[in-house]
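Entry: chain A
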Amino acid sequence: MSFFNAVVAIVWKDIRAELRTKDIFSSMFVFALLAVIIFNFAFELRVPDMKMVAPGIIWVAITFAGTLGLNRAFVIEQDKGSLAGLLLAPIDRSAIYFGKMLSSLLFMVIVEIILLPLVMVFFNLPLLTWQQLLVLLLGTYGFAAVGTVFSGMAVNTRAREVLLPILLFPVVLPVLIAGVKMTGALLDGEPFSSLTNWLRLILVYDVAFTIVAYLTFGFVVEE
Partner candidate 1 sequence: MARSYRGLLVLTVIAGLGILAAAVLALIVAPNAAGLTPNEMYAQRIIYFHVPCAWLSMLAFGVTMAGSIGYLVSGRRRWDNLAVSSAEIGIAFTLAAIASGSIWAKPAWNTWWTWDPRLTTYTIVLLLYIAYFMLRSAMEDPARRARFAAVYGIFAFISVPITFFSIRWWKTIHPVLVANSQNTENWGLSAHMRPVFFFSLAAFTLFYVVLLLHRLRLEDTKEQVDEVKEGLGY
Partner candidate 2 sequence: MTYLVGAYLIIWVVSFALILSMVFRQRKIDQELAVLSEALQDREEGR
């Protein structure tokens, strides 16, 4: 089976499984929404202008919801024993990586697409520009690229899912910083061209860690 076909097959499998129960997606979305609402209460009375904290709120909500989604992506494989099946199939280990990573990315992006208009309404902010969406995509990609590897490890430990945030957050910090900076700058009305440094940073991050993940994922899933 060709690499590309294998990746698509895995993504499609995850989508079909998710369509049946809508488990992961609904919990991710509700969690993100609750996070935004809670932050709203946490800051509202002391912050003069919600626009100042909105980028942070969005990215924290994405981080938390994303962690939830990443966790469940591999827990399901474990519980159903389907990971063993994937490993026996005549496909490259890295195809499994890209398949799981892309399906996690897809779920996160869908959550964000639904969350963003709601946040726009809550805070009365212009968030639905293509620049904002690009920033979100690049950041979410970095998150998923690293998170997939760590999730694969975390589910195999005694502490299970609890370990994922501990492993992930310090490593994924540049994504958070860049995301908040760029989202905030765009909200402040700065031109897209002023963000080149940050874009470069996040591209370096995405590329570098995709390569590292490609090289190391095999070691995470092998028996």
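Regarding selection, all candidates are chains of the complex that A comes from, given by their letters.
Following the convention adopted for this analysis, a contact is a pair of C-beta atoms (placed from the backbone, for glycine too) under 8 Å apart; a residue touches a chain by one contact, two chains touch by 3 or more; residues count from 1.
Small disclaimer: the values here were computed from a predicted structure and weren't measured.
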### Task
Would you mind flagging which of 1 or 2 touches chain A in the complex?
1
### Task
Using the touch definition up top, name the residues of chain A that touch candidate 1 in the complex.
146, 149-150, 153, 156-159, 163, 166-167, 169-171, 173-174, 177-178, 181, 197-198, 201, 204-205, 208-209, 212, 216, 219-220, 222
